[in-house]
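Missing here: one protein chain of the complex. Every other protein chain is in place.
Order of writing sets the labels: A, B, C, D and E. Residues in every chain begin at 1.
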């Protein structure tokens, strides 16, 4: 607690994920006063054919 | 807003997904009056070995 | 299967939800060929103070 | 209803999943009095590079 | 890890939830060999007007 779920397009590097969870955890502890080890983050890599906005898959956006 | 998550068995074609998000977005805008571009849909393809009903995985249903 | 989660701002009427689940289920069965009774939909009413876009809560958008 | 989502590290065998959903369904029906066929369980296999605790990905924990 | 999300109809007592999380945690540790303290469970109480099966809200099922 808190627990994060982050959904983003696939293709991010491990280095980007490493930096992202480090920074998100840091600002969370700063704002909420939580202990870092209580922050859990689960990332989901989403294919563009599985995400739609405005009724159109991102794999088909021009 | 609104944001949809749809979990379905893997194996659907991109054409089915394309049609599904188009139709779901259309009825959403009709019923709720939302702008189409405010409708986000994320699809998750679930393996049959990862879905159970009645205590039994779907990969093992007769 | 399929299972839907729909997150929308709180304040929708039961009549809107009734119509929304009816229509979403209908187009799902049409596109995917699923039986209606296999379509599960869970709606989450989200407060504007719990949804942010662009780093700003919707309760604070002008 | 009820519906379970279980996120665990990838690498579990189908036999472990088979046993897990059987047992989780059994205790659910015992405690809540639900019919077994009303219990749905969806499992998500999470890569260690997609799960962080304490600001560090599990793929990088010593 | 593992992390559970359980969605059920509102109206369950705290005693039922207490027993449910105890039992689910116990069978999880038995089947997966996880340490009990690594098992996190989040319960969501869902109103019948927010859950539909077969295109019909449960608040309106006969």
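Rule of thumb we're sticking to: a residue touches a chain if its C-beta (ideal position, glycine included) is under 8 Å from a C-beta of that chain, and two chains touch if they have at least 3 such contacts.
A quick note: this is a predicted structure, and the numbers were derived from the prediction, not measured.
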| item | value |
| --- | --- |
| Displayed chains contacted by the hidden chain, counting the whole assembly | A, B, C, E |
| For subunit E, residues in touch with the removed chain | 14, 17-18, 21-22, 24-26, 36-37, 39-45 |
| Missing-partner contacts on subunit B, residue numbers | 3, 40, 42 |
| For subunit C, the residues touching the chain missing from this view | 7, 46, 49-57, 59-60 |
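Basically, only the chains that are shown with their structure count from here on.
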| item | value |
| --- | --- |
| Option in C-D, C-E or D-E whose residue-number contact pairs overlap A-B by over half | C-E |
| More contacts between chains, A-D or A-E | A-D |
| Intercentroid distance (Cα basis), subunit C paired with subunit B, Å | 12 |
| Residue list for subunit B, restricted to those that touch at least two other chains | 7, 24, 26, 46, 51 |
